[in-house]
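Missing here is one protein chain; the remaining ones are kept as they sit in the complex.
Here the chain labels run A and B in written order, and each chain numbers its own residues starting at 1.
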Amino acid sequence: MNSRLRWRKFVSGFMLTLTGVCAAVAVSVLFFILGYLVYHGGTSINWNFFTKLPAPVGEIGGGMANAIVGSAKLLLLASLFGVPVGFFGGIYLAEFSNSSIAFVVRYAADLLNGVPSIVIGIFAYALVVLPFKHFSTLAGAFALGLMMIPITLRSTEEFLHGVPRALREASMALGASRWKTIMAVVVPAAYRGIMTAILLALARVAGETAPLLFTAFGNRYWSPGLSQPTASLPAMIYSYAISPYDDWHRQAWAAGLVLLALILIVNIFARAILARGSAIPRS
Amino acid sequence: MAASTTTVPSASPSSGSRSFISRLRDGDEIARVITFLFAASVVLITLLLVLQLWHDSSLARHKFGFQFFVTRVWDPNAEQFGALPFIYGTLVTAVVSLLIAVPLGLGAAIFLAELAPQKISDTLQFFIDLLAAVPSVIYGLLGVFIVVPLMREIIQPALKNSLGFLPLFQGPPYGIGFLTAGIVLAIMVIPYIISVSREVLLSVPRDQREAALALGSTRWESTWKVVVPFARTGIMGSIFLALARALGETMAVTMVIGNTPTISASLLSPGYSIAAVIANEFTEATGDVYLQALVELGLVLFLITFILNGLARLLMVVTTQKGSGMGHV
Partner (left out) sequence: MKRFAGLLLVVLAVGGIVLAQNALSINGAGASFPYPIYSKWFDEFHKTNGNIQINYQSVGSGAGIKQATDGTVDFGASDGPMNDEQLKAYSDKHGSGILHFPTVLGAVVMTYNIPNVTASLNFTPEAIAGIFLGKVTKWNDPAIAGPNKGVNLPANDIVVVHRSDGSGTTYVFTDYLSKVSGEWKDKVGKGASINWPVGLGGKGSEGVTGLIKQTPNSIGYVELIYAAKNNIGYGTVKNGSGTFVKADLESVSEAAAGAAKSMPDDFRVSITDAPGKKAYPISTFTWLLIPAKFSDAPKRDAMKNFLKWALTDGQKQAEELSYARLPKEVVAKELKAIDSIQ
């Protein structure tokens, strides 16, 4: 018995160490990527980068101001479209649905998530661009929004399921309606996880080029309003990264870094709101 | 976690004894209908997408029929198109990437959720989330300039020397190929697995752990036998996300896979994937049959995702049944 206990303790220590090793490996690879990006992109970032329009090859002082604003616009609109669909869809699955409907919706979401981004782009092109013969910010945001739905939906549902039933029962016992219970008790309790998922979805679409190629298209200039082609960081990164010029390569890396910074800001922002909003500590 | 233990019993459609009118007044029915519309729109969009692909590939589907799935030639000039090497490449790279990413990502998630101090865990998570935003062309460039040389100079020769007798590790070490693509994909999908799994593990109620520890479990036993099974469907969800991403990724794969439509048992051999060939050729494709064949490839990828998801769900139902009842698959 004693040796068995020792063996179990050994296994425990060993496996836990192994998870530590996993974490170390995963995290160091990930940090390496971040470091590489900072190393290559950092030198090209200056004030012009944020305030000027792109300059042609060989001219100094160009920036990506229009692409930064374009990406921000695209991501915002995409979230306005994709997040509610995913979020409320997820609530339906977790709180209202019977199991066969939930099965179908979940399956559909997983399938949608596996569609390559270029195919999403082709789809959005046929649906939104072709009928109007016009590329636009809206079309690009539609394509990106589509890609945000599955992650948001699946995770919202997952995290709502994770909320202990005692919380719901307490709320209902106090006379709250189901909807009130969901919005005032269940969702806040799962807020943290849902937010992570939405940020992950946002981050995932932020770096996509393929769905934008034939929807948001691209623009060398400022894009007024929402119905004109717009520049975006991933599209700029792509066309600069495949060019033969060192100068443009550096700008591509810098744009990658700025894109991360954009996501970072949204992240910090969301977490700040989260810190104020969530009253229920996680169990 | 099984649905029956976590959702309120009265969640069923015929909700309790209160009348329809009073539920309507509380907003329950309205909420139900509205959220249903959102959920239904997801299904609708997916159907629309399939319909679009189906419609846009009619010429190619009629011309090639079932042959499309089993022939190996992809010749735009002769208008001969077969999808087999691409299907093979897609499956192999996705499997390789999951074989690497799932243990690594899950291990890391367990460490971050169960062992690491919360401050450190949250900070690391913060950076991990950021990585999902790195554009895939940058992963591709990293792959070409760092992973490929590493594979060619060190890892592939080592594999050949130690395991070279296996058909898996034959052929010249180019540095690119199925294995390299799988590794780059694994790096890309690990953030998904860590992020979602960690959150799910953290949301497992503390009393579950305490009960197990009180019964004399070691820390690992309480984690592996109680906490992880409790969070199982959530973890599976994260793996579904990762699988989907791995199947549909284009840029990072195409830069390191070699883009040669071959079918080879060797992981060192160059290959090609469906998503990569669509992205590579769609913008330059001319001629209706050619374009439609590419769209049909999109349909095939959809079918693969459909089948893989079905199999994974089946597996989950089978494994969950002997435990705590049906999980929500």
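By definition in this document, a contact is a pair of C-beta atoms (placed from the backbone, for glycine too) under 8 Å apart; a residue touches a chain by one contact, two chains touch by 3 or more.
Computed from a predicted model, the values in this text were never measured in an experiment.
K.L.:
Which chains here would be touched by the one that got left out?
P.N.:
Contacts of the omitted chain with visible chains: A, B.
K.L.:
Touching the hidden chain in the complete assembly: which of A:55, A:101 or A:183 does that?
P.N.:
A:55
K.L.:
Among B:58, B:123 or B:283, which residue is in contact with the omitted chain in the full complex?
P.N.:
Residue touching the absent chain, from the options given: B:283.
K.L.:
By the contact definition given up top, give the residues of chain A that touch the hidden chain.
P.N.:
The missing chain touches chain A at positions 54-58, 69-70, 72-73, 76, 80, 129-130, 133-135, 213-214, 217-226, 228-229, 235, 239, 241-246, 248, 269, 273.
K.L.:
Going by the touch rule given at the top, which residues of chain B touch the chain that is not shown?
P.N.:
Spelled out for chain B, the touching residues are 73-78, 140-141, 144-145, 148-149, 152, 172, 174-176, 251, 254-255, 258-260, 270, 272, 276, 279-287.
We take it that only the chains that are shown with their structure count from here on.
K.L.:
Taking each chain's centre as the mean position of its Cα atoms, how many Å separate chain A from chain B?
P.N.:
Computed value for the inter-centroid distance: 16 Å.
K.L.:
For the complex, give me every residue of chain A touching chain B.
P.N.:
Residues in contact with chain B: 8-9, 11-13, 15-16, 18-23, 25-27, 29-31, 33-34, 36-37, 84-89, 91-99, 101-119, 122-123, 126-127, 146, 149-151, 153-155, 158-159, 161-165, 168-169, 172, 177-180, 182, 190, 192-193, 196-197, 199-200, 202-204, 206-210, 213, 233-234, 237-238, 241, 253, 256, 259-260, 262-264, 267, 282-283.
K.L.:
With touch defined as at the start, can you tell me which chain B residues reach chain A in the complex?
P.N.:
1, 3, 5-8, 10-13, 15, 23, 26-28, 30-32, 34-36, 38-43, 45-49, 52-53, 56, 103-108, 110-112, 114-116, 124-139, 141-142, 146, 187, 190-192, 194-196, 199-200, 202-207, 218-221, 223-224, 231, 233-234, 237, 240-241, 243-245, 247-251, 274-275, 278-279, 282-283, 295, 298, 301-302, 305-306, 309-310, 313, 328-329
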